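Only one protein chain is missing from this complex, and each of the others stays in its spot.
For chain A:
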Amino acid sequence: MIGSSARRTPLTFVVHLSVLLLVVLWTLPTAGLLISSLRDKDQIAVSGWWTALAPSHQNAVYRAPPPDAQVEENGRHVIRGNVFDGGNGTVSAFGPSVQTPDEFKAGETATLSNGVAMTVAENGDFTISSTEPMKGRRGERIFYTSSVPPQFTLDNYREVLSAQGLGRSFINSLTVAIPSTVIPILIAAFAAYALAWMKFPGRAILIALVVGLLVVPLQMSLIPLLRLYNDIGAQFGVTPKGYVGIWLAHTGFGLPLAIYLLRNYIAGLPKEIIESARVDGASDFDIFVKIVLPLSFPALASFAIFQFLWTWNDLLVALVFLGSRDDQLVLTGRLVNLLGSRGGNWEILTASAFITIIVPLIVFFSLQRFLVRGLLAGSVKGG
């Protein structure tokens, strides 16, 4: 629009560059997470994810076979082997003690204090030899610095899905999110139609009430509802923490936005359609089911996406109403727990985080159109 003036070229270049910069800034953190989750866990710990394609240097230790394994060759007692056990890698340096893992270059020969000679080749082959037979029950330790070619693996995902309970939490999240998305839609659609097309005293006040409730912070509801649930649980001898409770809670919290979005949309439907149906003698119920509901599909889809993302990503409501026992945790709750207990294990955290965000990302990229439309219609709501 503005660029139609004469100074187009340098200006456009700056625009391209700054947008590129912003896009990189915005995607880099997520990219780091994804790449790290696919890397070998030893490599994550010693090198940044941006070096994932370069070989990584690491210090390691290998225990050679015990002296039982020695064989006599040309008067020397020799133990042979490979520090990578046949895997890939390149030894750049080695040493006999933990303080000096890079005392000798690959291929050189080190003489240990007990007269044993040790040499490690670049490909990891080592030879330990001595003129006297070697004694003892344990083998020599070889400290070496190696560069390992980049390794990508799905092991991290296998680990978190089974051992860390992510699989269980994934099902819990689905169990919470699907009914919490579907139930409010029907309730809200009827209410939205009444608020849009039916005339009754108090309508304006109800609409104002819905708009007001849009921004009521969740924090106001938590304590009273927790008390209410506990009372009901005690009264009827059932556990106050369960799926039905959380579905209803999400329904209640989602309703203001649902009614607001749907009312705006339904009120915008052409008046003629509804009037002519009325003239033909259709009741409001018929009009709603046969005309309004099918026409409102885009708005219903927008809200469904919102509500699904919000219930899937929610932590607070799940923590309060579902409890924090191991088999009750949803994905977000599990991730917070892992942050506490496995804070330094980035292979576990990155893979877990990616599992928690993959479903919303799929929903986001496949249904972005509806999401944008919903945002534009309902931007009064505070998320």
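By definition in this document, a residue touches a chain if its C-beta (ideal position, glycine included) is under 8 Å from a C-beta of that chain, and two chains touch if they have at least 3 such contacts; residues count from 1.
Following the convention adopted for this analysis, contacts and distances are computed from a predicted model.
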Its UniProt record identifies the chain omitted here, from "NADH-quinone oxidoreductase subunit M", "Aldehyde dehydrogenase (NAD+)", "Sugar ABC transporter permease" or "Cytochrome c domain-containing protein", as "Sugar ABC transporter permease"
Among listed residues A:Leu28, A:Val238 or A:Ile273, the absent chain is touched only by A:Leu28
Touching the hidden chain in the complete assembly: which of A:Ala60, A:Val78, A:Ala121 or A:Leu214 does that? A:Leu214
Given A:Ala69, A:Ala267 or A:Ile291, the one touching the chain that is not displayed: A:Ala267
Touch criterion as defined above, residue of A:Pro67, A:Gly139, A:Pro240 or A:Pro256 at the omitted chain: A:Pro256
Which residue, A:Ser130, A:Gln307 or A:Thr356, contacts the hidden chain when the whole complex is considered? A:Thr356
Considering the whole complex rather than only what is displayed, give the residues of chain A touching the chain that is not shown. 1-5, 11-12, 15-16, 18-20, 22-23, 26-30, 32-33, 36, 44-50, 171-172, 174-175, 178-179, 182-184, 186-188, 190-191, 193-195, 198-200, 203-204, 206-228, 243-244, 247-249, 251-253, 255-256, 259, 267, 281, 283-285, 288, 309, 312-316, 319-320, 331-332, 335-336, 339, 346, 349-350, 352-353, 356-357, 360-361, 363-365, 368, 371-372, 375-376, 379-383
